[in-house]
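The structure's right below; bear with me while I get my questions together.
Subset of chains shown; positions unchanged.
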Amino acid sequence: MTDPFEELNYSLQQFATERDWDQFHSPKNLAMALTVEAAELQECFQWKTETESAELNEKELSAVRDEIADVQLYLIRLAGKLNIDIEKACRDKMVKNAEKYPAHKVKGSSRKYTHYQKGDDK
Amino acid sequence: MTDPFEELNYSLQQFATERDWDQFHSPKNLAMALTVEAAELQECFQWKTETESAELNEKELSAVRDEIADVQLYLIRLAGKLNIDIEKACRDKMVKNAEKYPAHKVKGSSRKYTHYQKGDDK
């Protein structure tokens, strides 16, 4: 195997099996854990300005790196439980996004960005 | 390029550049957007039982697939902005997790799971 999503998913399965944790890993619980990790990642930036958020020191960057991994691992685990191919889902979603936000219509406008973004999310 | 993370990151950069959206994509804002997408993913399972959450119909599965893609895309974009290698971060985190939750100590125990999990997250 050379696909990182597949490899990581396999490692996570092994990890859970060895600990008998599969019983806790319903899609519902995994989705909850994912949101909690996303919030912990967000917390790293919470009181920083946008500019500061791009200028992390070594220690902060290391913490962010760990939180990014936590989000990624739960996402792979959740997708694995539902037999969803993340990479393919991403490519399909990017096609949808390109149709929804035509470059010539939304270019550089925060208002339109927000507007179109809302249209997408809701 | 054959690495899916790199390829998707490159596509996302192009997508943002074409729309002049890079100005909105501070790490702080991307982390916020990621959490919002994670919550939308969680919302798909919110009123379901754990058992039901593993038995989605076609339409529900398709919605979940799109939300998983949204989370993944913002995660790649955020990691890209901070020059973080997601795959390597995941592997390093799995080594840490294996040390923190030794299989013979935490096996099958929800109490220990919770306990050790808390120790990890906090």
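Per-chain numbering from 1; labels A and B assigned in written order.
Just so it is clear, a contact is a pair of C-beta atoms (placed from the backbone, for glycine too) under 8 Å apart; a residue touches a chain by one contact, two chains touch by 3 or more.
On a predicted model such as this, the values are computed, not experimentally measured, just so you know.
Engineer: Of the full homomeric complex, 2 copies appear; what's the total?
Structural biologist: In total, this homomeric complex is made of 4 copies.
In this text, only the chains that are shown with their structure count from here on.
Engineer: Can you tell me the C-alpha superposition angle of chain A onto chain B, nearest 5°?
Structural biologist: 180
Engineer: What is the distance, in whole Å, between the centres of chain A and chain B, each centre taken as the mean of its C-alpha atoms?
Structural biologist: For chain A versus chain B, the centre distance works out to 3 Å.
Engineer: List the residues on chain A that touch chain B in their complex, please.
Structural biologist: Listed in rising order, the residues are 3-5, 8, 11-12, 15, 18-21, 23-24, 26-29, 31-32, 34-42, 44-45, 48-51, 53-54, 56, 61, 64-66, 68-73, 75-76, 78-79, 81-82, 84, 86-87, 89-94, 96-98, 101, 103, 106-108, 110, 113, 121.
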